[in-house]
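Only one protein chain is missing from this complex, and each of the others stays in its spot.
== subunit A ==
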């Protein structure tokens, strides 16, 4: 497989995952804006920071009104992380890697692009926002379904999966990075409960508030939430889940190519050193420091994958 093709599959999957994650972030932010209008601007700001586009927003917009932020996140072509930009990038990468995709996968990506271009032609009214966000998530799920159901389990499949997992781990870590201050005080003062709405927002932004209930019942504790998002291996958006799978995929690639890589070693080290737990030790070392370190490590891993598999010259 061409290095460029591998890179395009990786990035196609990253961008698709990003569209879905950003839809979740908007959803969670919108819920707060509706129920607690006083804290809405702060919440929108944290959504923008999580998506990595707060500076770009400030440069062109200024105040954090719901309508402006939503439009910026959904439709602004000048925002490289807006849903429309991200889906366009996913499609461009899919076109570049067209020969490595099944017809079903390509058509799912292309349909998703056509659907969203039509859907986001005009500003989205707040009434319609939940439907639009659902459609975005569904489109991404459809592509994932096509990949799952039709792609050969060979290098192309693993590159796309690596992109998905890396983006997802990055996203969950960013959510923690922005919200860690909400989790911290309650650890220091055992017994005080953290703000219910806030922790729910965190869980909602990874579509896991119900799963959390099933696992932990009514107990709302910062430690448990952090454990769930970082170390819980059955949770498909936890850092541990993503990193474990990345190590597996890199192992499969190394086996297929008959050559172990530096990226594979880095993924193994990431799992061993950062995701073995327990959660208390992560808090002891400082949650913020932990998350920052994790983000650095995944960024380095992404660069190493790119080098090992020659995405670019």
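The definition used in the following text is that a contact is a pair of C-beta atoms (placed from the backbone, for glycine too) under 8 Å apart; a residue touches a chain by one contact, two chains touch by 3 or more; residues count from 1.
As a convention for this text, contacts and distances are computed from a predicted model.
A.B. asks: Going by UniProt, what is the name of the one chain that was not included in the view, given "ATP-binding cassette domain-containing protein", "Cytochrome C oxidase subunit IV family protein", "Circularly permuted ATP-grasp type 2 domain-containing protein" or "Branched-chain amino acid ABC transporter permease"?
C.D. replies: Answer from the UniProt record of the missing subunit chain: "Circularly permuted ATP-grasp type 2 domain-containing protein".
A.B. asks: Pick out which of A:6, A:203, A:250 or A:267 touches the chain that's been left out of the picture.
C.D. replies: Residue touching the chain left out of view: A:6.
A.B. asks: Can you tell me which of A:92, A:177, A:200 or A:248 touches the chain that was removed from the display?
C.D. replies: A:92
A.B. asks: Just to verify: which one of A:114, A:197, A:276 or A:299 makes contact with the chain not shown?
C.D. replies: A:114
A.B. asks: Across the whole complex, list the residues on subunit A that are touched by the chain not included here.
C.D. replies: Residues 1-6, 92, 95-96, 98-99, 103, 106-107, 110-111, 114, 155, 257, 259, 309-310, 313 of subunit A touch the chain absent from view.
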